[in-house]
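Just passing along the structure, written as structure tokens.
Note that one protein chain is taken out, while the other chains of the complex remain in position.
Think of it as A and B in the order they're written, each chain with its own count starting at 1.
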Amino acid sequence: MQNGHLLELRQVTKRFGGVTAVNRCSLELAPGRIYGLIGPNGSGKTTLFNCITGLEPHDDGEIRYKGERIDGLRAHEVARRGIGRTFQIIRVFPELTALENLLVVTWGPFDEAHRRAQELLRFVTLDRLQNEYAGNLSYGQQKLLEFARILMTDPELILLDEPAAGVNRTLLNELLEAIRNLRAQGKTVFIVEHDMKVIMDLSERIFVLNYGEKIAEGPPGLIQSDERVIEAYFGR
Amino acid sequence: MVGQVVISGLLAGALYSLVALGLALIFGVMRVINIAHGTILMLGAYTTFWWFHLLGVNPYLSLLASMPLMFLLGLLLQRTLVTRVVDAPELSSLLLTFGISIALVNIAQLAFTSDLRSVEFLTGAFLVGPIALSKSRLISFAFAVTITLLAFWFIQKTKLGKAIRATSQNSEVAMICGINVPRIRLYAFGIASALAGAGGSLVAVMFAIQPEMGQVYTFKSFLVIVLGGAGNYPGALLGGMLLGLVEQLSSLFLTTQLSEAVAYVLLVLVLLVRPSGLLGGRER
Partner (left out) sequence: MTFVSLSRTKKTLLAGLVIGLILLAIYPMAATGYGIRFMLQLFMWVALAQSWNLISGLTGYVSFGHVAFFGTGAYAAAILIATHGWHWAPASSMGGIAAVVLALIIGYPCLRLKGPYFAIAMLGLNEVMRVLVSYFEGLTGGGLGLSLPTLYASVQIYYAAGLAAIAASVAAHLIITSRFGLRLMTIREDEVAAEAMGVNTARYKLYAFLISAFIPGVVGGLHARDQGYIEPISVFPLLTTITMIVMALFGGKGTVWGPVLGAVGLFCFQELVWARFLYLHQILFGAIIVFVVLLMPRGILGLVQQRYHLSRSL
């Protein structure tokens, strides 16, 4: 790992036809921390996640993970290197059972995978529903299942796209607790979130996107009082 | 020789455009590939055949029967069956319309037998310099172009046509904007079937017909909308002409049989290189 960065973006650019969704975006993530990514609607947050995870290959720039270029890799290759993600909308596999949703993302010996899957289902309190089809679970349960599925792949870097959206208070607290837990285990978490309170509480460092460009970066306290950020959100 | 080929290509292409515009309407509005589209064309062809054979009516005049009849059949099919699978996975609509197709084809075989039938109306050809133009093809061409342009004008200019286009762009947004989407789908299916029926009437004057004639038109129409870009109605017009030309040109070098394979290879190539169609915009 060169210069200690886990993930490093250099001048990453992504265009859709005439629209530049991500514009020369550079940022670095150090291991074992929680980072936030904010910005108004349409500022390119999800697109940036898609570039990192290989779902929408970017047009220009470099992405390095543990010092190695990962741009040009296909999404599954990126995932297998240890970058896990969730999506803005829940994307569990509805006609697989809860248990199968976890088993399917494992590659090691089956017995061990099975044991670990049950352990994780207990962790997210879904153990009694392990044989239920994921599509039959409630919204909150699906959210937990998706979270467990990420953990199942044992990633070092976890990208969460709006984990708090549509989640009630109790569940939210459980999720936040779990995310802090991940950090304690030495994982790196990168979160896109609209709920400012959540992201300010959680993140150690925040990046702000506007029109695809990174306009600010810093600890939550500084970001909250940054003029460019306020302008981007509320206009002048 | 080349002049002859280009002209024959355009003559054939106009028919493809007409029929494919129908399939494109259904695909655009519902994302359903109507396997029964060619079957409806076949029924249009038989309508013309029987009108000519039993009543002695001018086959071109029978468009006035085949189009409304197929329009009604289209409404019926959409209302009772197709509407139920619009939002289902594509396997459902493919199979459903295939089921409709096989039932209708075999009803036609029971009713009309599988003998080849033809309408002997205009025979012979005009000679323009070295180029021979079959009279029936030329007049059918004129009808195909006229009907296609009328349909196209309808889609572009009328209120219903605009609603159809809005629905094909994004049915959810169209619904929010107060467009009665189920009704638009109904009309689109009806109009599409009327276009197929018209195509059938024109085919009947040019070629011998039989109940299983439709499948190849379904396939070619799909090829045309892929060439033109799905949901892109002007694209369907150009795509039809292009297919006609390519077919005729390849028949210069290959046997007729192999030139059918050319159409398929073209289909796969276009799908792979430009999934949004040769003439379509960039897909997002």
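Heads up, the rule we're going with is that a residue touches a chain if its C-beta (ideal position, glycine included) is under 8 Å from a C-beta of that chain, and two chains touch if they have at least 3 such contacts.
Note that the structure is predicted; figures quoted are calculated from it, not measured.
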{"item": "Residue of B:Leu96, B:Ile155, B:Ile179 or B:Met213 in touch with the missing chain, whole complex considered", "value": "B:Leu96"}
{"item": "Selected residue (touches chain absent from view) among A:Arg149, A:Lys187 or A:Arg205", "value": "A:Arg149"}
{"item": "Sole contact to the chain not displayed, among B:Leu18, B:Ile33 or B:Ala166", "value": "B:Ile33"}
{"item": "Chain A residues touching the omitted chain (full complex)", "value": "53, 55, 74-77, 79-80, 84-85, 87, 91-96, 100, 103-107, 110, 113, 131-133, 149, 153"}
{"item": "Hidden partner chain, residues of chain B it touches", "value": "31, 33, 81, 84-85, 88-92, 94-96, 98-107, 109-110, 215, 219, 222, 226, 255, 257-258, 260-261, 264-265, 267-268, 271-272, 275"}
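Basically, only the chains that are shown with their structure count from here on.
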{"item": "Gap in Å, rounded to a whole number, between the CA centres of chain B and chain A", "value": "48"}
